[in-house]
Each structure stands twice: as C-alpha cells, then as structure tokens.
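Structure first, commentary second.
Every protein chain of the complex appears in place save one, which is left out.
Chains here go by letter, A, B and C, matching the order in which they are written, and residues are numbered from 1 within each.
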Amino acid sequence: MAALPKFIGQPIRRREDPRLITGEGTYVDDVKLAGMLHAALMRSPYAHAKISSVDLSAARKHPGVICALSGEDLAGRLPSLPCVAPAQNVPEHPALARGKVRYVGDAVAIVVATDPYTARDAIDLITADFDPLPAVVDAEKALQPGAPLIHENFGTNLAAKAEMTPPGFDKAMSEADKTLKFRLVNQRLTPTMMEPRGVVAHWEHGYKQLTLWSSTQIPHLLRSQLADMLKLGENKIRVIAPEVGGGFGAKLNVYAEEALLGYLAMELDRPIKWIETRRENMAATTHGRGHVTYVEVGFKNDGAITAIKAKFFCDMGAYLQLLTPAIPSFTALMVPGCYRVGALAFEQNLIFTNKMATDAYRGAGRPEACYLIERTMDMVAAELGMDPVQVRRKNFIPKDAFPFTTAAGLQYDSGDYEGALNKALAMVGYDKLRTEQAAARQQGRYLGIGVSTYVEICGIGPSALLPPKLKGGGWESATVRVEPDSKVTVLTGVSPHGQGQETSFAQIAADALGIDIDDINVLHGDTAIVQYGIGTFGSRATALGGTALVMALGKVQEKMKTIASRLMEVPPQQLIFTNRTIALASDPSKSIPLQKVVEAAYGYKQPIPGVEPGLDASAFFEPSGCTFPFGTHIAVVEVDPQTGAVKFLRYVAVDDCGKIINPLLVDGQLQGGIAQGLGQALYEETVYDENGQLVTASLMDYAIPKAQMVPAIEMANTVTPTNLNPLGVKGVGEAGTIGSTPCVANAVMDALKPFGIRHIDMPLKPEKIWRAIQEAKQAKKG
Amino acid sequence: MKVSGEQVLSGSREQVWELLNDPDRLSRLVPGVQKLEILGPDEFAGTVSVGVAAVKGVYSGKIKIEDKRPPEFYKVLVDGKGAQGFMRGSGTIELQAKGPNVTLVKYAGDVQVGGAVMQVGQRMLESVAKMTFGQFFAAADAELKASAKGVVARQGILINFWRYLVRLVRGFFARS
Amino acid sequence: MQVKITVNGQPREDAVEPRMLLVHYLRDVAGLTGTHVGCETTLCGACTILMNGQAVKSCTMLAVQADGAKLTTIEGLAKNGQLHPLQEGFWEKHGLQCGFCTPGMIMAAVDLLSRNKNPSDEEIRHALEGNLCRCTGYQHIVEAVQYAAHKMR
Partner (left out) sequence: MFPATFEYHRAHSVKDALALLKRFGQDAKLLSGGHSLLPMMKLRLAQPAHLIDIGAVGELAQIAEEGGKVVIGAGVTHQQIADSALVRGKLQALAEAAAQIGDVQVRNRGTLGGSLAHADPAADYPAAVLALEGEVKLEGAQGTRTVKAQDFFVDLLTTAMNPDEILRQVSFSPIAVGTGCAYLKRPQPASGFALVGVAALVSLGRDGSCEKVRVGVTGLGSKAFRAAGVESALAGKKPEANAIAAAAAHAADGIDCLSDIHASADFRAELARVYTRRAIEKALERCAR
C-alpha cells in the first residue's frame, strides 16, 4: 500500500461537496415527515402600536386550517424568549406579541394548516386592529426626554450603559499635540444568509421526545434554552441542525418560531414545518451593527496616538435577542486595534428602538471597532498630511512586544503587523501606485488607495468571559471513536454550515492516526449523536473545536499505544502513528497494523487483559485566552466624479490566521468575508423610514454584492502561530469582513482627497459621493 | 411619504368648496371608491380600491375632516387598512380664488404606508399617490365643467372614461 | 389541472393547482429538493433550473406554464454517476460553502457555457448576476466555471 500523505496544510477539496453539488444535501425545508403541517405567521405592519384585537375566527374556519393562535392565547403557556447576556433592562419578549407590537415584523399570530398555501391564505383572513403609537427609530433620539417609550416599565429606552475612563486618561489626552473629533456611523445591516431560517418540530408522543430541526449555528445551546421554555428535560429534546445555508451570526440565536413550533408540535401532536420567507428574513431575523460613535482622538505631530475616547450609541432594536447587548462590548475591547494607543476611554449606550433586534453579524462588534480605529488612522494621517501607512507604522505594537496588553486590557497572543503590511505593500506596488495616483489626478481621474491593518479577537474563552445563562462556556468538545473496522468517527461540538470542518477536522484526525482522510467521518449538528458542544460562531470552530479534537485524538492515541506496546513489546512512548500502522519511531519498519490494535481494543481478537475494551474518547478544550489574527488589506479604486460610481482596480489581502489546516478553506473564508465587508462599505444598509417602516424589506432594495460587484482578490498569507492551542491556529471566519470594510472606505476617501473631503458615512453609495463632491465644489467657490 | 401639489380647477371657490365637501360626489370622483358611509358630521367610513394596473389593494377605513374654514381650508385625517397594508396620515386642502371660475387647490399630505405595499412597492408609492391625485382632480374638473353646462359627468356617459381621464392626467403631468 | 412535464428525462403526469409555483412542483410533487427557494422577488437564483435547455428561475413560473417542457434540475446533471464538469469544478475549486445557492449557481453556469465556450472572468461574473452567493465572494465560483469551461472545450 502506498504511503499516505500528510493532510494538514494541504488544499484538500471538501468532503461535504459531493452531496451539495448534486442537490442531495438536506436543509430544513427538505425534511418531510408523514402528516406534517405547515405554519405561517402574521406579522405587524406597524413599528409601534397597541394591539386592540386579533380576530382569528375566519382563519380558524378556513378549510385546512388546524389551529390559529395569538399572543393572548399563549399567555402563561410559553415563557419569554431568552436574552442570556447581561443588561440593566431586559424586557419580556413573548414569542407572539402581547399588548403591543414593537417593530415591523413582530409576530402577532400563528396559523397551522395542512399545506403552506393554505396557511398563507389563512393569514389574509386574520383581522387585527392596532392603535398606532409614535415610533422611535433613531437610537440617539430615543434617549431624548419625551421620546416614546418602547418598554414603559423601564421608564427609559436605555437597555444598558457601560463606561470606562481609566486613571491617567485625561493626562494622556492632554499630552496630544492635536485632537480630532468626528462622528462615525456603522450602519445597520441585514445578514442575508441565502437560506432563510426554518424549523421542523416533531413530537414523538410515545417516547415523550421532541425532535426539532432548525437552521441554527448552535444546536446544543438552542436545546438548553428550549428545554427551559418548553419544560422538557434536555435529554428529551433532540435538536438537529441539518445542512444550514449560511448563518453569519444571525442563526446564533433562539427565535420565537423555534419555541412556537416546539410548543405546537407537542400541543397538536403533529409534525409542523415553518419556513421563513425572504421578507420575514429581512424583517424578523436579527440585524447587525447599528452604531453611532463620537470619536475623539489625541495625537502627537509625528502621528503617535496618545488617547482615544469613543462614545457609542448602539441600536439594540425593540427586544434583546440571545446575545444582543453583548455585541457592543467586543467593539469597546477592540478599539485599540493593532496599535499602542496611549489610553482608551469609552461610554456605551445600548438603546431600544422600534426595529428588529440587532445581534451577532459576521464580526459581531469587531468590524465596528476596526472601522473606528482604521478610519481614525486615516483621519489622523489626513490631518497631519502624512501617508496613512506611516501613521500605522508609527503606532504598531512591535513584533517583539507580544504577549501584549492593550489599552482596552486585552492580552494579544502574537502578531507581526509590520510583516503583513510590508508584504501587502510589496504586492500592490505601493510607491508606484502613489506615483500613478498623482499622475491620474493631473488628468482628472480620481484614484484612491485604501489601507487597513486589522486585528481581531477569536476563539473567545475562557468560559468566565461568557454569560452563565448561555449554559455553555468558551470551550468546545470532540469525541473520537475508532470503530471495530478501524474507520474513525469524529463527533464535534461545533456546527459547521459552510466552513468545511468535515474536511479540515478529518485532515487533523487523519494525520494524528496515520490513516487516510477517507477513513474518517465527521458528524456534527445533532444533539442526540454529538456530546454537548457550543457551536460555530466567532471564528472559534478550528481554534477551539479543532483543539478539542486534538485532545480527544491524544486520548485515543494513548490507548492505542498502550495496546500496541503490549502487542509489540516496546515502550509506548517510542511509538508513532504512520501509514495505518503504529510503528517504532526510531525504526518505522517495525510496526503493527492499526487494525490489529483495534481488534485487540474491541476484544474480538487478542484482547489485552487489564485494558478497558472499546476505543473512543471525548475531550473538552477550555482555552486560557483568545487568539488575535490580523492582516493588511489594500484596495485601489477609481471614483467617477460625474456619477459617484466606485470601481475597483485592485484588491490585495494579506492575512495571518496562524497556522493553516486547509488553504483552500482559508481562502474561501477570506474571500467571502471580504465580499461581505465591502458590501457594507459600498452597498448595504438596512433602512427604516421615520415611522419605523422597513424599507429594505426584500432583495429588491437590500443590495448584497453580486458577482460583478466584487473584485478579483489577490491573496497572500503570513503565518504567526499562536501558542494558545497545539494547532497554532487563530481563526479566519470573520477576518475578511473586518479588514475589508475600512479598507474600501479609506480607498474611496483617498480618491476624494483632492476635493478636500475627509469623511462620508457608509454605505458609500454613488449619490452620497456625488453630493459630497458637489458640496465640496460649492464650498470652494463660496 | 410626503405628497404635495397644486391644481387649477374650473369653478368658483365656492363651487369647488362645495364639491370637496360633498360625500356623494366625492365618492364618485375619488378613484376606486367602493363605498362611502357618513358616520357623522365630517366623519366617514369607506372602502377604496387603490392601485395601478394589476397591483391593487382594497382598503377600508375612516376619514375625518377637521379645522374647516369655509370656503378655503380643511384638514383631512385618513386611517385605512387592507390585506396588503395600511395607510395613515393627514393632509390639508387650501383653496385660492384665481378668477371668477378658476380656483387653485393646494394640497399637502403626510401619509404613512405600511405592510407589503411598502415593503416591495416603495419606489412607486409616490407616483401612485400623484397619479391618484391627478385622476381625482381630472374627474373633479370634468365634473365642475359639466355641472357648469348643466350635465352630470358620470362614468356611464363617457364611452371610455378611463381613457378620458388618462388624457387629462397626461395634460396635468405634461412633459415637454 | 393536469400537466405533463419531463423532469431529468423522466416523463411525469401530475395534477396541480394552477397557482402552484414550478419550484414547489419540483420540490413537493416531484420530490426533487435540490432546487432551493431563497427569495420571493426573482433575485437570488437559488431556484434556477433548465427548461428546454435554458436557465430559468423556477420560483417565477407556474407549474402549468411548464406543461410539455423538458426540465433539468441539479439532480439530473450528473450522467451515469459521472459528475458534470461544472459540478467537478465547484468541488475542485471550492466554489461553495453552505451550498444553498450552489444548485442554482451551477445551473446558471450550464446556461452560460452552452452559449459561450470560452468566457472571460468578467463574462462569467456578468452571467451569474442573477445568482446571489453570500459565502464565497464569487472568486472560487469564477474559477470553478473556468475549470469546467476548460474541461468542456
């Protein structure tokens, strides 16, 4: 048999793909059960209104309708939806609105019918009377005296407030040669995963067991919360995350529909399916971002930042979803970016508005921070007439300063920011580009070069950093089971939905056990199969789940070595796994086939006395700290001053996510992330009008990037491993999004520099650019 | 959504005022009115079919007239809803005499629209509103002219009232 | 209403409600769930199939409009267990992540390569403007289509 290659580090094509490219993957909507019913929801068209009455009689009479319920019908039967993150004011959040509706899309009633067409017909038969109230749409205005209250019981629209001004801050600010103050808007975004949410709930009456398929990133955490809400033992709920068509943080939640379907499946004793429509997805799946920040930065004439003060107004929406109030804290923590900022002070106001709740969205707090600090760097550069690259170099945390504790109190594990920057500058040909830019300006062409040097926080742990109500910490789990035929089953607590861990984890296991990748099956996303796990979010899966896997593999290896050492009569510590054998490290020709060891372990041939039969092991990895991937992105754009259109000329990305298990997957994560990040910079914005009506309510009006809107990305890596986990990996799921948004914004601002334009808020739509140019021209004339 | 505009009608200010306060005639002239009930002085309940071409929705609701200053001003409050959404808002009507038989009508309104119509039809809402006003004023002008001649303009007496309206509307929104 | 539709080479005859969308017919009547529904406004392209060889969005057709047509869905693309070059390309080049847009994306690419054997990257991006992907950033998709184009020449 040919020698097996090493798999880690190789661009192995994905093992998930054969089923997905042939249409054989099973997403929630593909689950079909005998006698299954279909649910539809009636949602509020008002942003803020008292519910006068909900008349379900006509809907109930409609042929094919099995049941119709309003919020009042559920009073006392289904508890509030959970928010596990701490906040001073956590409102009651009923699955169906009671008394008031608080955002457009707030669920008012649910109908269950024999088929989805009938369920939809019945929605039109519901008569609901609302008594409209003034809506609060703008988070800053929501705090003004006299603003309508969204939750009257709190007497305020403030959900929480956090402040930090360290001693010595004022001194640091006073040491600055200059200060700048500006306001930045990090606009609200709609995650827009391609598969809307969906739930199938099945109550097996005989077993008293509920099975719930949900398009979720967190099957176990969802199970824990549902067990609470439905008053079932966690051992009596099975949550299955089948194929999940993208999540981006918006499926890291516990939603009304999950609770409602679980509840109704039990009540009706029939399986029920609910599939979100795209309009529901835009209106009633969590949004992201939504910060207004007032920045004050103090700096020396050489560009050194002495102090930053940031005052945030964070738009929570009408209710607090699972982690809503936790997201802005990541922003505050990451404000210093990859710089030795002298001192940092911040104030965060978390504010209710009559809109859908915000929560995690790719980056979850870090893109907001990165945008803030990277725009600040360019603002400082513009103020001082310095090259933005020089200002960054001036402030970088040097390579030899790690582990480094930042002004926000975080300890960064490792980094070489200058290294990534230099590589990106060389790739793009920075100096030459600047010359070309100057020449182009002479010809009336507006080229812009934007740089962002980002750092982010991944693999968030230790568990003490996470709220106890989450019922899961910052750890992750894995089980490795060597089956009697030497095939290996890996059970992981992470819940991949596109990230490719069925492949990358198989690579890790194959190398560890010296077997072929095709001998490994990675299972996930089913709480009845997999040990408790936390899920996939926050770029944590490989750093934490991968490490748990390495640990479980270690335990299995130990046992196999013990058995092999008895069979081979050599000390176990001299053994290695190679080429489907366990061999003597000093002389691999002296080996025993793995299968022999497995047979012994299972005791059907040559049982080893004193060794417990079986061959599996579980491990839970609790990290001692977080990892901090980083990189440099450079965008080159051209702005058409007549129409404000932005065209990409180049995009260079140099990313450092530590060691790489599968470069194909890493590239994929980065490219997708960059597209999402440039979407925020140029196109995307969730718009509610002044009455709280959602204007970007469909894909007709919410622009996610299409293929021709995204440039070809020139990619490269640097590798700075972390020592916080044995794989040396840091995380890569969100890096692209975090780095690209400020990079593109900086590029556009650089293009507009000849007009004297310093800043335009995102998204940088052609009209805004055109208008800024007109105003700048007017100002020059005036 | 804010809508405003002005329109010249062929009638004296008193005639126009009378027309704009006559529920019977209004229910005939406002496009799509299916039913108009008088609930009390200056308060009406009605059902209107609003829309253009295939996109139509039936809305029922209440209309209330306030701050009347005959023959020059009133304020109108609208609150209607239908399967595809709701409309809520207020507007003002102001009449200025421009000649013995010429009256300038100034209208302004701020209407909140919600529901499916808003979600996917926002780019066309203002145009629909303008069109509806245009149709109404065209019909009102025809009515005023006809009553001056002593005939009642009704849909029935025109072979193709729609096309007639359309021609008038085009006149109002004339593009050079 | 009775319709006769050939799906992936198999002639079928079914009674459908006139209002049933073609995508629901494929998923719920024909049992082919590889064709997905991702939006309501004919924009995402997840429901793309071939009708008489041309890419169409099956969410914006009634099943009755396909009466007499020959349809190909993602399930019918591989022949005799042999992946279509585009399927191969998407696999080789990591042209998919969550996979939800993939069937529609591949079917739209089939249409492109039937018209243009030698597309530029720009032409590929343009041809896929009716298919949204939120995961990949499209770069690997472009490479996947180039892979297939090369292989099919």
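Just so it is clear, a residue touches a chain if its C-beta (ideal position, glycine included) is under 8 Å from a C-beta of that chain, and two chains touch if they have at least 3 such contacts.
If you're wondering where the values come from, they're calculated on a predicted model, not measured in any experiment.
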Touched by the hidden chain, restricted to displayed chains: A, B, C
Contact partner of the left-out chain, one of C:M61, C:L77, C:C101 or C:V145: C:M61
Candidate in contact with the missing chain, chosen from A:Q442, A:S586 or A:Q642: A:Q642
Chain not shown, touching residues in chain B: 52-57, 83-84, 116-117, 120-124, 126-128, 130-131, 134, 160, 163, 166, 169-170, 173-176
Residues of chain A (touch criterion as defined above) contacting the omitted chain: 116-117, 120-121, 124, 277-279, 642-643, 645, 683, 687, 695-696, 699-704, 706, 709, 765-767, 770-771
Chain not shown, touching residues in chain C: 1, 17-19, 21, 37, 40-43, 45, 48, 51, 54-57, 59-62, 64-65, 108, 111-112, 127, 129-131
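Throughout what follows, only the chains that are shown with their structure count from here on.
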Of A-C and A-B, whichever chain pair has more C-beta contact pairs: A-C
Centre-of-Cα separation between chain B and chain A, whole angstrom: 50
Where chain A touches two or more other chains, by residue: 279, 698, 700
Numbers and ranges of chain C residues touching at least 2 other chains: 41
Parts of chain A lying in touch with chain C, wherever the complex brings them together: 13-14, 16-18, 20-27, 29-30, 117, 192-196, 243-246, 248, 275, 277-279, 497-500, 664-665, 667-668, 671-676, 698-700, 704-708, 710, 712-713, 736
Chain B partner contacts - residues on chain A that touch it in the complex: 45-47, 104, 124, 132, 279, 283, 691, 693-695, 697-698, 700-701
Residue ranges of chain C in contact with chain A within the complex: 17, 19-20, 27, 32-41, 43-44, 46, 73-75, 77-78, 83, 87, 90-92, 94, 96-103, 106, 121-122, 124-126, 128-129, 131-142
